[in-house]
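The complex appears here minus one protein chain, its other protein chains still in place.
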Amino acid sequence: MFYYKIFKLFFLSSLLSVSLFSYPQISQDIKDKKIYPMGEKIYKAKCNNIDVTGFKTYEALSLAIKDSLCGTLSKKYEESLSLYIWDVKLGDSEVHEKLLVSKKDKCQVCGMYMHHYPTWVSRIKYPNGEAYNFDGMKCMFKFYFNNKKGITDILVQDYYTLHTLNAREAYFVIGSDVYGPMGHELIPFVDKKSATTFSLEHKGDKVYTFDEITENMVRSLGR
Amino acid sequence: MTLLVALLASTLFISNAMKSEYNTIINSYPDIVITNQKALRDTTINEDEVYKVLSIKGVSSAVARVWGHYYFLNGDEKFLILGRDEFETYSNPLLNASSNIAKDSMLVSKEVKKSLQKSYYTEYFNFIKADGSIKRLTIQKTLERSNFLENSALIIMNNDSAKEIFEYDDHEVTDLSVSVANKIEVAFIAAKLKILFPSARVSVKDDLRVMYENIYNLRSGFFLTIFIITFFTFFIIIYDKVSGLNSEQRREIGILKALGWRVGDVLNTRFYEGAMISLVSYILGIVLAFIYVYYFNAPYLKGIFLNNYDLLKDFRIVFNIDFETLALLFFLSVPIYIAATVIPSWRVATLEADEVMR
Partner (left out) sequence: MIKLINTSKIYDKNVVALDAVNIEFKEGELIVLKGVSGSGKSTILSLIAGLIKPTTGEVLVNEKKISKIADHFVSSFRQENIGFVFQKYNLINTLSVAENILLPLVPLNLTKVELKSRLENVLKLFDIEDKKDTLVKNLSGGEQQRTAIARANINSPKIILADEPTANLDEKLSLEFIDILKELKSQKRTIILATHDPLFFELDFVDKVIQVKNGQIIS
């Protein structure tokens, strides 16, 4: 009887401890928009000279932080910091460059000056470092269909967050009520969910992956 | 003539500076602010609502803010209190820049420091809560003057201190500030938020900008008054010239005609004369305006634009040359003056020389 109680206690406490320190269930949106930025700030302020690379599990990291690895913090901050370090610092995420243009840059296809529409800039890059800019996805695709050879990267900006995306992994919505500088456009999204939300809200026709897009589709969008 | 141009130029410079100031300030406002309401009066909101906002696509960040006003000395002065979380990112750079605020401490602006000192508070201040009890906060640092026009009596403190002073519950906050990455989506998201928070007031930044622009626009209020006055004076001068030359001047033109000057010669000279005078006045006027506005900071004239006179002493006007303004002034003054000089001369010069000299 006695051993059974102890066993139960042990079992329960380990269960508890695991749930205490295990990786929390939080939506990606909240992680991206609040937790990571906050964690980054905490990290920069408090974990300056501290080595965070040695941890093999999230639980271990989390425990260490609770143990004042980076000083004393409130519970909310501890969680943000742990998640930030685990997902962002130690995780691998491909971050592409911000698609910036100068006042003189013109769209390779239509010749318009792009600095008035910074959120619509897309870019095609070659191995030798050459890069072409476009004001919108339509112009970019027009160029792409005629020059498929030798391209290393195709970059676009996610509509909702303006983060730079690899176009080949992005989702596009055609036929929405959001117009770009060249009129009808293909609007890029980082994931299917965003694309679908947008399509529903802005009366888009359909969501396409990069490979599903044909030259005819692009032509039907007009000049 | 010179003074007129100077006056006009000064006004234009000041209003330009104001506009750019306001633009800077407005840029530090969040795209959208959600303020809860009860019976259409502003009230507090639960800070967990922020997660609802964050789940909307297009929202790049959302922050639960704690801020409000505090009456000092029986309402003689109002302090603006901004609470903040050290590791949150706000749209107002002032809240992000400040370094760590110790527990039960605060950062105050110079105006607040002065006011407190007048009441013999030098190191700390006792905030009085609604139930009469006191919350003491130590002054950790005095803030350097920045460019805010409206709120100079400013105190920054930790969120929990602010919550104590305002007597908020643990989860109560003043409002939610929302930032949207792609500005095209702002209106759309504002609409979504109105549905998500049916009892709240959703304010969008652009509306604010339009409001401020209207005040400092050429077409409005104070500015128009000055404009009209200067213009009016200007036209009186012009009218005086155009309504005819005095007898001395007519005689002179007659003499010139008698000496063999043709009408064209007379007009030519008058033209150069007019051009010289108006150009010199114009340049002098602009230079004077420059010195008055940028070097001396436009005493007195500022008062027409800014309400709070105490602010005026410190407000440094940003250097801002706008060629459109300069061109406008030029075309308003120079050609008109020249015309006013030349036309009456033309009228006189075409008379018979002899008649004029009689």
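So that you can tell them apart, the chains are marked A and B in the order they are listed, and the count of residues begins at 1 in each.
Everything that follows uses one rule, which is that a residue touches a chain if its C-beta (ideal position, glycine included) is under 8 Å from a C-beta of that chain, and two chains touch if they have at least 3 such contacts.
From a predicted model like this one, the values you see are computed outputs, not experimental measurements.
Touch, as defined at the top, links the missing chain to these shown chains in the whole complex: B. Only one of the listed residues, B:K78, B:K114 or B:R262, touches the absent chain: B:R262. The hidden chain makes contact, of the residues B:E77, B:D104, B:D206 or B:E252, with B:E252.
Residue-level contact of subunit B with the missing chain is found at 251-252, 255-265, 268-269, 350, 352-355, 357.
The criterion applied here is as follows: only the chains that are shown with their structure count from here on.
With centres taken as mean Cα positions, subunit B sits 39 Å from subunit A. Residues of subunit B that touch subunit A in their complex: 50-51, 54-55, 57-62, 86-89, 100, 181-185, 188. Those residues of subunit A that touch subunit B in the complex are listed here as 27, 29-30, 33-34, 37-38, 41-42, 45, 77, 80, 119, 159-162, 178, 193-194, 197-198, 201-202.
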